[in-house]
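The complex appears here without one of its protein chains, the remainder shown in place.
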Amino acid sequence: MTTPYDTILITGAAGRLGRELRHGLAPLARTIRLADREMITDLKPNEEAVIFDLADEAATMEATKGVDAIVHMGGAPVELPWQEILDSTIRGTYHLYEGARKHGVKRIAYASSVHAIGYHRLTDHIDADSRVRPDSLYGVSKCFVEALSSLYWDKFGIETACVRIFSSFPEPADRRHLWSWLSFDDCVRLFTACLTAPHVGHTITFGMSDNKVKPVDNSKAGHLGYIPQDSTEPFRAALEATVPVADPMALATRCYGGGFVDFPHPDDETAQ
Amino acid sequence: MTTPYDTILITGAAGRLGRELRHGLAPLARTIRLADREMITDLKPNEEAVIFDLADEAATMEATKGVDAIVHMGGAPVELPWQEILDSTIRGTYHLYEGARKHGVKRIAYASSVHAIGYHRLTDHIDADSRVRPDSLYGVSKCFVEALSSLYWDKFGIETACVRIFSSFPEPADRRHLWSWLSFDDCVRLFTACLTAPHVGHTITFGMSDNKVKPVDNSKAGHLGYIPQDSTEPFRAALEATVPVADPMALATRCYGGGFVDFPHPDDETAQ
Amino acid sequence: MTTPYDTILITGAAGRLGRELRHGLAPLARTIRLADREMITDLKPNEEAVIFDLADEAATMEATKGVDAIVHMGGAPVELPWQEILDSTIRGTYHLYEGARKHGVKRIAYASSVHAIGYHRLTDHIDADSRVRPDSLYGVSKCFVEALSSLYWDKFGIETACVRIFSSFPEPADRRHLWSWLSFDDCVRLFTACLTAPHVGHTITFGMSDNKVKPVDNSKAGHLGYIPQDSTEPFRAALEATVPVADPMALATRCYGGGFVDFPHPDDETAQ
Amino acid sequence: MTTPYDTILITGAAGRLGRELRHGLAPLARTIRLADREMITDLKPNEEAVIFDLADEAATMEATKGVDAIVHMGGAPVELPWQEILDSTIRGTYHLYEGARKHGVKRIAYASSVHAIGYHRLTDHIDADSRVRPDSLYGVSKCFVEALSSLYWDKFGIETACVRIFSSFPEPADRRHLWSWLSFDDCVRLFTACLTAPHVGHTITFGMSDNKVKPVDNSKAGHLGYIPQDSTEPFRAALEATVPVADPMALATRCYGGGFVDFPHPDDETAQ
Amino acid sequence: MTTPYDTILITGAAGRLGRELRHGLAPLARTIRLADREMITDLKPNEEAVIFDLADEAATMEATKGVDAIVHMGGAPVELPWQEILDSTIRGTYHLYEGARKHGVKRIAYASSVHAIGYHRLTDHIDADSRVRPDSLYGVSKCFVEALSSLYWDKFGIETACVRIFSSFPEPADRRHLWSWLSFDDCVRLFTACLTAPHVGHTITFGMSDNKVKPVDNSKAGHLGYIPQDSTEPFRAALEATVPVADPMALATRCYGGGFVDFPHPDDETAQ
Partner (left out) sequence: MTTPYDTILITGAAGRLGRELRHGLAPLARTIRLADREMITDLKPNEEAVIFDLADEAATMEATKGVDAIVHMGGAPVELPWQEILDSTIRGTYHLYEGARKHGVKRIAYASSVHAIGYHRLTDHIDADSRVRPDSLYGVSKCFVEALSSLYWDKFGIETACVRIFSSFPEPADRRHLWSWLSFDDCVRLFTACLTAPHVGHTITFGMSDNKVKPVDNSKAGHLGYIPQDSTEPFRAALEATVPVADPMALATRCYGGGFVDFPHPDDETAQ
């Protein structure tokens, strides 16, 4: 079988989405290299595992050797204290791109986040060119990577698709998920599109399923070729029956970022 | 059964669309309160009727007591002399919003009209933010309500979806309807979406079915979650066989408002 | 001397701006007809006075006889209870436009207001095509006139320039005035431009002086030919020395409408 | 049977797409008049043939007699030396429009090309109003016709739909075709839409199938009513298995025009 | 003295604007080569003359030898029959660009025209990226050159500034000129800017003086560095005293192209 790539590196491979992509992207490469800070033991024949912290420059760069494409799910997965955001997402991703540059990686699909634009209002109907408006340090670090990857495309020719993942869970669990949900299968479809599109350059896209409620304009990423297949409608009746209606004037209802806009500063929290 | 609302008030409930919505929206509330100037006699168990003229401030406000949501189809249904437009749509709707404000109504779905933007050209491909350009006093009064409801959202937190209904009839009867038609079923789907969307704020949307010919950009209302299911295609062959081709240079052919752009002033008409 | 017009009618001629325009626009017509609800006694040779209430349809229409152009400053001058807004601005302006239509008035310059778009944010940098977002019933009534005048241009060929006046006072008196101020001389320049521009059609413009702080994009009214000459800079130091800094997060600081966004409903006030 | 037109003239009827449209558009007229420089012999009962060179003004004008609508596929089909572009596309199309004007043709569907905007980047996501940016003399001549037809609509009321055909072949044969392919059936659907839309005026549209990869925004031609049915997905696996990945930094990969952006000047070529 | 160029070729040098530019641009080159169909006899020491018809390919190409920059004022100066438009503007300009390509000309400033976009409305406030909408064959030929020069920049690196000249006369003579006038001095400033801007690429700009009435957005050509100094205001009073007010509903009043939108087809005229 011909595969588009010889070896794909997946960082954060032990995480919620990493696990899905590990299997979902298998058809795209002869070898899937799984990276995480923790041991992955249930390797399949087409898989190999590497253990390292993204903050470790040498180890991270080493992990990109022999790699054609990277699916970068690693780094801080939620809002965390600054030092962790800095080490894992900011420093860690820089290490990864340096590895990519040194070792000839061609394309990267990056797990950015809705939280890079979390303070925009649903009624703004933003598109991929709208100004960033992060709702957390987590979101700020995503903006950093989006900017970094833009540089690596313009200057070094490494293509990156930045996927602003909205809410990727097994099932929608919140009224906000009615529009923000990204099913696991659609997540696989989306990252597959990022890795197989005829041209990516530097692209930003919003990661959602084909939910009825569509609060953003995703057309500027049309060249990725992502066509979602799932929707929250089958879950809607049950969800509406159990989750109370949100206050329409609350910021968390009006903003893409949902509850993140109400989070306190993470360094205050850890101090408590 | 859980319903999103306890009581929905439908104004203009005896009108062409009011009758459709009365049945179509039944699943959304335990009680549907039907308002019109004329008696409605065939009440179903989940329905109750109130008779009043929207120009009557006290009666209108009284009708909004105990109501969670309003579907406002009342007011002048076509171009009419100024005094009728003024009393029913302008004064009447003000009365209704004051009732909503006093009695804690949460959300309103309003039957605005294509005639609020009737002088724009089909080739303008306007969206919900395009400047109003009414083609009649009827259209001007719709612009008034759109502005009024914007205020009631920004200042008082009452959500309104303004549905610019294009042409909602049992069947398309004109070549213009090829793009402007809104089937009754899609009309129900659209008002259902307005009442069940997770966030509305103040939204303007164009009310059309999924006709092949699409002369407007409706994406800025994507957060309503309206997905039309009907189309004029099944009617097209018959319609083209019987309705002559319109003059391509005529304003009525080029403008969204169709024949309304050629109407004389309604007060001149009544004088005759 | 040749003047562009034979007779200009100024409504609200006894008001703050009406008085300025009465003198400032004198060069534009052989006769200035001054209209107000109160007697104007100090008539100059080129002036004539008419007394009536805009709510009086017959009197209003009569006042437009023999008129070429109207400067419509009349109607409710600030936020007022609904009945006054309705009678003076909504009904009154309709009467005036009907007079204009019946008697062949060619062009109207209308005193609209920043309060038609008062809930937009300064950082939105709106232009004349941005959606209306009124901050008061006063603002809603301005939106009504803007829509009405659009109809009278498209259908009846009567040109109107809608001037969204920001803050026209003898001197700036508030930090908000640093950007919103329209000097009386610039006000005259602006209405002169509206009456002498080679083409107006239906135009919306923002009325401000050449203040350094420029929070809107007025370029879509460039065909009016208004070039402001005044600025708030000469007043700035004194103003900053006496007026405390506003809370940057307050809506009244962030919105074009300033304090209007915090006003309660005017009918509630009168009830007290 | 009622047909929208009595007689449709198809120029370039012997060409690749002409042959498809000749059959596909048969339901739209009682007579299809086939024009080409070469003899067409296999005429069906509803067809008639005329032979002439578009550079021949008299013959071209004569061919438009008795015609209601024209499908203009003629002219230079690819990049060619200037003299051929000039004679066939520029001069020839002028002759055709003059014929249309003289003989009362109502509507024209024109085979423009992606090469009118070939130097724009895929990531620009242009729409029909984006500035032209031709990649060849062929493309320049398409821009000429788009401008000419705009004049004939605004001044003479002849409607034209300019179809910027991307890649219309029996099957996609290149990775670029993954997004640029227009199936023959969709080509017929598209020209049918151009000829049956209730209003065309002067419209520019992009001609592609419903491929997953969508690098342009075609919504401004929504009033044509073209809904593609085909896609390159069934061909994708085979194509990816045989065609090597393109250099992501190459202009031909990044631009809509593909290889045309690398073509030398055609007059240099012929000199060789 | 250092000059930016060694030799500038001015085509149409005997025409109204050619004569102005011939003197105004003298500081920009050691030699100004003057081209026209007629003899120019009053040569200054820094000038040389060449006589040829742009339709003559060999002569036109020969005239570009040894040239660094071209100011292309030649071609049909007004609406003319097709054959003249074709020969002088379309064919002639192609010859000129081929000469430029063959002989290493670096930059061209081209006299395009408002008539390339003449059917847009003043209230459209178009910018340089708005779709072309020519009002004459003359305008269509300007669109052709704009497209051709775009190709020669993208493919061959020859920079062109397309100056859409509005109304360049000694004095404004029409109410339309209040906004469309380009003084001769500003015309020189504008073409000087085109030839000395640090970067031109392919740029479209509108050629007008600093008139108060500004109906277009010229900001997309800001990189040319053109700052007009003249205005129609000194002429306004006299002009308004003698030229009657235009019908506000007339197309010629509403469109940038003025009277051109009412011109009949030029080939019909010559037939008379």
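Letters A, B, C, D and E mark the chains in the order given here, with residues in each chain numbered from 1 onward.
To be clear about the criterion, a contact is a pair of C-beta atoms (placed from the backbone, for glycine too) under 8 Å apart; a residue touches a chain by one contact, two chains touch by 3 or more.
All values reported here derive from a predicted model rather than from experimental measurement.
Colleague: Since one chain is left out of the picture, which of the remaining chains does it touch in the full complex?
Modeller: Result for the missing chain's touching partners among shown chains: A, C, E.
Colleague: In the full complex, which of A:Arg91, A:His125 or A:His199 touches the chain missing from this view?
Modeller: Of the listed residues, the one touching the omitted chain is A:Arg91.
Colleague: Going by the contact rule already stated, which one of A:Asp6, A:Glu38 or A:Asp154 would touch the omitted chain in the full complex?
Modeller: Within the whole complex, the residue contacting the unshown chain is A:Asp154.
Colleague: For the chain that's not shown, point to the residue among E:Ala35, E:Val200, E:Val216 or E:Cys255 touching it.
Modeller: Looking across E:Ala35, E:Val200, E:Val216 or E:Cys255, the contact with the absent chain belongs to E:Val200.
Colleague: Considering the complete complex, identify which of E:Arg16, E:His103, E:Arg121 or E:Lys220 is in touch with the unshown chain.
Modeller: E:Lys220
Colleague: Tell me, which residues in chain E touch the chain that this view leaves out?
Modeller: Where chain E meets the chain not shown: residues 2, 4, 106-107, 157, 159, 193, 196-203, 219-220, 222-227.
Colleague: At which residues does chain A meet the chain that is not included here?
Modeller: Those residues of chain A that touch the unshown chain are 82, 86, 90-91, 94, 98, 101, 116, 119, 128-137, 139-140, 143-144, 146-148, 150-151, 154-156, 204, 261, 265, 267.
Colleague: Can you name the residues of chain C that touch the chain not displayed here?
Modeller: Considering the whole complex, chain C reaches the absent chain at 121-123, 125, 175-176, 178-179, 211-217, 240-241, 245-246, 248-249, 253-254.
In this text, only the chains that are shown with their structure count from here on.
Colleague: Please report the smallest number of touch steps linking chain C to chain E.
Modeller: 1
Colleague: Using mean CA coordinates as chain centres, what's the chain C-chain D distance in Å?
Modeller: Each chain's C-alpha centroid was found; their separation is 51 Å.
Colleague: Could you state the distance in Å from the CA-based centre of chain A to that of chain B?
Modeller: Centre-to-centre distance between chain A and chain B: 41 Å.
Colleague: Spell out, as numbers or ranges, the residues of chain E touching 2 or more other chains.
Modeller: Within chain E, no residue contacts more than one other chain.
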